[in-house]
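Pasting in a structure now, in structure tokens, and then I'll have a few things to ask.
All protein chains but one are shown in place.
Let's turn to chain A:
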Amino acid sequence: MSTNRPLATALPPRFRRPSLFTCAIVLTFLVLFVQGAMATNVTFERLLRGIVNLGHFLGRAFPPDLSNLDVLAWSMFETLNIAIVGVTIGIILSLPFALLSARNTAPAPWVRTLTRFIVSTMRTIPDLIWALIFVVAVGLGPMAGVLAIIMDTIGFAARFFSERIEEVHPGPSEALSATGAGKLSVIGGAILPETLASMTATSLYSVEKALRSAVTLGLVGAGGIGVELAAAMRLFNFDRALTIILLILVVVIGFEQLSSQIRKRVI
């Protein structure tokens, strides 16, 4: 098909030449990848052997060991306790952190900077490491787990809360300030009602996240079902381990279903 462009200007090239910066980044990444793959000894042969081993594991794990279910149920219950207590306290604490770190509600810029720093520290340190720290501080058991979940929840929820708070329409807050309302009244009267639905959704995600964390925290001795799982694996009781994994699956998936039902209703 012929087109008749009046002027013989050149077509734009199909590809633009990448910038030096892009080349450097891509090259560095490739080098890191190849070097990493060699250093971590990723080979096809080992992968095959791994699959065979997994087959052995599954063979020995079936049928799952259903004895002592009451002990497992009790540990699972402890995991739920850790998650619920930790996440509840975490979310309650997230609100003041969020208000102090949101641009439109922070009392002063330095408070905002400080709070944001604290919150991002809480977020940057993974939950397992928090658990290790608190196991040292308060000893083995569920309390260390609860504290770890509190930290993890604040790191996550305070950030999302404060982002939502920064998005509120300034109009209603201004209207309430104009009636002579104090700062707290404006926050409670205009900002919270607008952000409540989104904060509820974030809180539900936090509960899901906390539940998954609480399961793994036991691996480092911070209480709950993870302790049982770690023990079963270490003693090669794979049938018992499978029971635990299935139990975790049922509880976590069950809760995610429930949470998404609630979320649908609030939003």
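Assume a contact is a pair of C-beta atoms (placed from the backbone, for glycine too) under 8 Å apart; a residue touches a chain by one contact, two chains touch by 3 or more; residues count from 1.
Everything that follows uses one rule, which is that contacts and distances are computed from a predicted model.
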Per UniProt record, name of the chain withheld from view ["Zinc-dependent alcohol dehydrogenase", "Dissimilatory sulfite reductase D (DsrD)", "Phosphonate ABC transporter ATP-binding protein" or "Protein arginine kinase activator"]: "Phosphonate ABC transporter ATP-binding protein"
Given A:V31, A:A197 or A:L246, the one touching the chain that is not displayed: A:A197
Touch with the omitted chain, as defined above, among A:A61, A:L80, A:I150 or A:L176: A:L176
Which of A:G36, A:G139 or A:G188 contacts the chain that the document leaves out: A:G188
Where the unshown chain meets chain A, residue by residue: 171-172, 174-182, 184-185, 188-190, 193-194, 196-197
